[in-house]
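Notes for the one structure printed next.
Here the complex is missing one protein chain, while the rest keep their positions.
Going in written order, the chains are labelled A and B, and every chain counts its residues from 1.
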Amino acid sequence: MTDLTPVLSATWDAEQSWKLGTYENAGGYGALKKALGLAPADIVQAVKDSGLRGRGGAGFPTGMKWGFLPPDDGKPRYLVVNADESEPGTCKDIPTMLSAPHVLVEGVAITSYAIGCNHAFIYVRGEVVHVYRRLLQAVREAYEAGHLGKDIHGSGYDLDVTVHAGAGAYICGEETALLDSLEGRRGQPRLKPPFPAVEGLYARPTVVNNVESISSVPAIIDKGVEWFTSMGTERSKGMGLFSLSGHIERPGQYEAPLGITLRELIDMAGGMRGGKQLKFWTPGGSSTPLFTDEHLDTPLDYESVGAAGSMLGTRALQIFDETTCVVRAVSRWTEFYKHESCGKCTPCREGTFWLDQILERLEHGHGTEADIQQLLDTCDSILGRSFCALGDGATSSITSSVTLFREEYEQHVTEGRCPFDRAESALFDYETSEATEEAHA
Amino acid sequence: MTYDADALAQLESDAAEIIARYPVKRSALLPLLHLVQSVDGYVSPDGIAFCARQVELTSAEVSAVATFYTQYKRRPNGEYQVGVCTNTLCAIMGGDEIWRQVSEHCGVGHDETTADGKITLERLECNAACDYAPVMMVNWEFFDNMTPDRALRVVDDILEGRDVKPTRGPAKVASFKEVSRVLAGFEDGRADEDQGIGEPTVVGLTIAREQGWEASK
Partner (left out) sequence: MTSTADKATAEVVETVTLTIDGTEVTVPKGTLIIRAAEQVGINIPRFCDHPLLKPAGACRQCLVDVAAPDREGNVRPFPKPQASCTMTAMDGMIVNTQNTSDEAKKAQEGVMELLLINHPLDCPVCDKGGECPLQNQAMSHGHAESRFIDVKRVFEKPLALSSEILLDRERCVLCQRCTRFSKEIAGDAFIDLQNRGAMQQIGTFDEDVLDFDGYEPIGVAAEDESGKAFSSYYSGNTVQICPVGALTSAAYRFRSRPFDLVSSPGISEHDSSGAAIRTDHRRGKVLRRLSDNDPVVNEEWITDKDRFAFAWQNLSDRLERPLVRGEDGELHEASWPDAIARAAAGLRAAAGRTGTPADRKAKGVGVLPGGRVTLEDAYAYQKFARVALGTNDVDARTRGASDEEQAFLGSSVAGTGLGVTFGDLEKAPTVLLVGFEPEDEGGVVFLRLRKSVGRQSVLTVAPFLSRGAEKLSASLIQTAPGGEAGALAAVKAGTDTADALSEDGAVVILGERLATVPGALAEALRLAKRTGARLAWIPRRAGERGAAEAGALPGLLPGGRDAASEAARDAVAQAWSVGSLPEAAGRDAAGIIAAAAAGELSGLVVGGVTPSDLTADLRAALTATDFVVSLEVRRTEVSEHADVVLPVAPTFEKPGTFVNWEGRLRGFATAIRTEAISDHRALDFLGRELGVDLKVGTVADVNEQLAVLGAAPKGQRMKAPTVKAAKPAPATGDQLILASWHMLVDEGALQDGEPYLAGTGRTAVARLSAHTAERIGVKDGVVTITGAAKGAIELPVVVTEMADGVVWVPAKSPGSWVAQELGVEPGTLVTVKGGI
């Protein structure tokens, strides 16, 4: 049985948890003061040694990413925090910034110091105005307390932080699209190479990291590398926020060492709602292939989930029980990808447009057997051919659901309708009527 | 509608402040579009022209950006942007039904505004509150754990001119223009307002405390 490990979430239940005072009372900004006494290279090494991997989904070793920066040439370099949390199912960064924005701000300060950045940006999605308020205030409080600004704590190090609001585009969570958006352009991904570490924001060396990754840095500095590596698995070190949502009794944020299993988490979460059966779930958000009850004991770390055919992603565990129509779920996700496709490349732009229409027909019972095959063929034309991972992500739920639940798709075809009652899967009671069916069409 | 002298002076002063936050002027474009939205209630052609002058781009380049992001509205927006998440998880948890009832009740559909200018409805994509599904956002404040009844009550409050309180967030929901100004980067002094912590956010922490689990050495 794995213990939960509240680190980032440790202060979330405190009175006015988001205030500087609350954070400092719990020891906050001690790590910053400690870091300012270390050599930047040592901080980078510590993060490398900790084995911290990007918590934004890709899981790239954070310290290694910092190490890709070229030697200082006297001109600016930047840290950009990706706070654009928009992957369906992912809901860990928003509560972090709402309840404890200072853990991010402190992380930004330490990271910026480590990589030689004097102007950091936090790019937060625009659809969460109170989070934005809290971040703006936290940054201001930090300036006022001397944690940011000129000659921080007499170290001679200067740092400015700009909190930047996005305006509604999931694709801006892709690091190069985020950089373009931050530069005031359409959020369309860039060619790689050059990589952001070499040519990022304003064509300068840039580190782009997720909120949770940066927020983990103060604890690593404060409590040490050994402490961090004592949690997690061999190659997936440390703790992470596991976001459980859907058909469980107690959805929410569970901060645990990497490697915990879904069975354990569901258990802590009070089990499936109403004692129903788990049907399918996403380990890392809608862009990751689906898992079923066969994977209840798969350790939730990068390697194990990868070996089992999916991706750990952002640990966005969306849990669906037996009342859920898979075709409906996949159809909505596909609509999402089509809506959010930036349009730059043919496979994603045209492919999601097509997949969406096929799935809509299938869901409403107007599909054919050929449509199911067409779904797979079209996914083939997108996977690995699109400009960025959004296209790839769009195919995950489709191909995995057809593999796992082909009969359900076929049932929609043969029965000419969706065999599920939507009201059953809702969290409240309502009568499904003709009107509702039409409205859903 | 062209900005009068006072409005223009205020815009220019605000714009200067925004632009000063960035090493390169063009980066100010997204917040500037939020700014003009906070004045006009949407991104108007005048707003586009203003932004174009400020960041020295053509109007085609500015509209390229304005039309890419869903938060920039092209027609005068309602005082309250009411969004119901209909992405998979929320939809399945009941978001579809909530949307249907809210839409029927308001008499408008997606991206449409009620005749009295109070509400613009939107079918939202995932707003990162999945543990609070089904979710509704009003002017980008959280309305968690919605049911059709609760949603309709919020909608009725708005239509009848009463303040509405989010489930997580400030004391009451400010207007669309007011929150747009916040998104342009201007604090409105309400960061300390709070509706209390939601259970899902601290469920793990609570359990850890109950079990005496800690992560520190």
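A few remarks follow.
One rule holds in what follows: contacts are C-beta pairs under 8 Å (C-beta built on N, C-alpha and C of every residue); 3 or more make two chains touch, one makes a residue touch a chain.
Since this is a predicted model, take the numbers as computed values, not measurements.
One of A:27, A:70, A:146 or A:384 touches the chain omitted from the figure, and that residue is A:384.
Which of A:2, A:118, A:155 or A:346 touches the hidden chain is settled by the complete complex: it is A:346.
From the options B:15, B:29 or B:48, the residue with contact to the unseen chain in the full assembly is B:48. When you scan A:163, A:358, A:372 or A:413 for touch with the missing chain, the hit is A:358.
In the full complex, subunit B makes contact with the omitted chain through residues 1-2, 42-46, 48-49, 57-64, 67-69, 74-76. In the full complex, subunit A makes contact with the omitted chain through residues 169, 186, 191, 338-347, 349-354, 357-358, 361, 374, 377-378, 380-382, 384-387.
The rule is short, and it goes like this: only the chains that are shown with their structure count from here on.
Every residue of subunit A that touches subunit B in the complex is listed here, in rising order: 3-7, 9-10, 12-13, 16-19, 76, 85-91, 93-95, 98-99, 119, 125-130, 132-134, 136-137, 140, 162-170, 181-187, 202, 223-224, 227, 231, 239, 242-246, 250-256, 268-269, 286, 316, 318, 320, 324, 328-330, 332-333, 336, 339-340, 342, 422-423, 425-428, 430, 435-436, 439-440. Residues 21-31, 33-34, 55, 64-65, 68-72, 86-89, 91-94, 96-97, 99-100, 103-104, 124-134, 137, 139-142, 145, 147-148, 166, 168-170, 179, 182-185, 187-188, 190-192, 194, 197, 199-209, 211, 213-217 of subunit B are the ones touching subunit A in the complex.
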